[in-house]
Each structure stands twice: as structure tokens, then as C-alpha cells.
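A single protein chain has been omitted from the complex, and every remaining protein chain is retained in its original position.
And now, chain A:
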Amino acid sequence: MTAVATAPPRARRRFTGSVGLLALPIAAWLVFFFIVPFGLILWYSFGEKPSLYVTHSNDVLSLARYVEALDPAFLTTFWRTTQIAIVGTALCLLIGFPIAYWMAVKLSPRARGIVLALVLVPYWTNFLVRTIGWQITLSPEGFLSDFLNGIGVLNGPLQVLYTQQAVQLGVVYNYLPLMILPLYVALERMDHRLLEASRDLGGNWWSSFWRVTIPLALPGIMSGLLLVFVPLMGDYITPSVLGGASGSMVGQMVAGQFQRAQNWALGSAMAICLMLAILLVVILFGVLFKLIGVALARFRHLGDLDRAGAIS
């Protein structure tokens, strides 16, 4: 303790200075590729589209674009997007957790590398290409349709493509690796002897899972949920390829304003709404997890034991 206290303050200051310098590239990156574009979007969202051939103008500032953005068509799509994102994230967790658990706990270290590659290779493949792959698979004339007709499960062409279900399937497929990876890291880091200890102390598999595995995997679950949910909310490739009219998402509407309608002001207002909504949901996630944490502490049956200070 004293050694730290008496360390020469000069050396420490110089150290802090050099650390600040090292942070410069990331700070510049953030300023130019996040803060500036975000500021521009925010700024444009208060403007208007003055004429057919001009994308935006900030001569007159108002909140009119927000009013315009929040029309019923946008809200319907927005609600559908949120639905797809929440269901998609939940499905990714439900599918991803057993896979990550199997990889981290059951597989031999050598097999883990191979399975990890199997998880990652599709992810490295071009996003559009893999989504088009599903378009081919799900199309009414596709081989899946033929196969299902052949074995008699289906009578008539497969009617899944260009629906919300197709988008749901597509996003789960596209974002699953982003869920598996953080879960795998969290579970792999867990000391497996803790599960033995739990079993030794009277817990069966299921109880040990809830009292040891889940609490220790919680940081991984959190990052997985965020890594999947946030980009999923803004996804527009998957619904563009698989969704058709009945499965469109907000990302497409934003892109439409920027690319087709050339109305950057309205597109910006929509984008800001989307970002606020994501932020809101992330905050809700945070609150929810705090509550789960409290509930788990209750479940541990001794949440109040420490605080009561009865033990000394």
C-alpha cells in the first residue's frame, strides 16, 4: 500500500499522458465515423426536402419530419420490426445456448476448434449471399417445396417466402453466430469443477445449471443479446430478400427515403426514431437483467443473509 502511495507522481503523470496519446486513433475514429455522421443525421432530421431535386435543406428548422415519420405505416412496420427482433433474439438465445454449452462443456478441446469453424464459416460468407440462399431454398418452386410435396407433408407449393416468418427464419440464421460466440466464451471460461462442487453439495443437473452455469454465463448472455438485438433492429438486407411486402422492416423504410425518395430529412428522422427505440429497448433489457439478478439472489435463498450481518 505504502509503495503505491509514495510512487513518484511525475512518473505517473507521464504514464497517463502516453495512455491518452494511445487512445487518439480510436478517439479520431469515433469522431469521424460515429459522432460526425450521427450529428449530421440529427441535424438533417430537423430540416426538410425543399424540392424534387434536393435531398435536404436546413433553412427552416422544425420537428415536422418526426410527425411525418411517425405515421401509421411507419408504426406498423416499426412494431413488426420490434417483434421480429425480440422473437429473433430470443430464438437465437434458445438455439445458441445449448450449442455453446455443448461446445464448451461436452466437446474435446480439439473438436471445439472444428465446430467453432463450422459456426464461423457461414458467418464469414457474404451476408447477401447467405440470405439469397434462403430465398432459393424457401421459394415455392425450390427444392424444399418439391421435397416436402414428395414426402407428402405438403400439398401444393411452399408458401413461406415473402412473409414475416421467412424474415424471422432468415434473421435467426444470420445472427446466430453472434449469440453463440459470447456464450461459448463465457461457458468455456467457467471452471467445470464448480458443477462437480454443486453436485457434491446436493444439486442435481438442473438445479446446478440454474445456480451455477446461468449466473456465471450471464455476462455472455448479456453481450449475446445485445450483439444480436441491436444490428437485427436495423437490418434491411434480410427483409429485402425474404420479406416482400408483408415482412418489411424499418431499416428498409430508412433506406428507401435515402435512396429512392431522396428525402434525407425524413430518412434521418426515421433513423433517429429507430435509434431511440433501440436505446429504449436496451435500457429495458438492462433493467430486466437487474431484476433477474435480484430474483436469482432470492433463488439462492440467502440474498439477505449477508446484508443482515447476522454472521460474524
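As a convention for this text, contacts are C-beta pairs under 8 Å (C-beta built on N, C-alpha and C of every residue); 3 or more make two chains touch, one makes a residue touch a chain; residues count from 1.
Basically, contacts and distances are computed from a predicted model.
The chain not displayed here is annotated in its UniProt record as "ABC transporter ATP-binding protein", chosen from "Septum site-determining protein MinD", "Chaperone modulator CbpM", "Stage V sporulation protein AE" or "ABC transporter ATP-binding protein". When the whole complex is considered, the residue among A:169, A:183, A:212 or A:250 that touches the unshown chain is A:212. The chain that is not drawn here is touched, among residues A:131, A:174, A:198 or A:238, by A:198. In the full complex, chain A contacts the hidden chain through residues 191, 193-194, 196-204, 207, 211-212, 215-216, 300-302, 305-306, 308-312.
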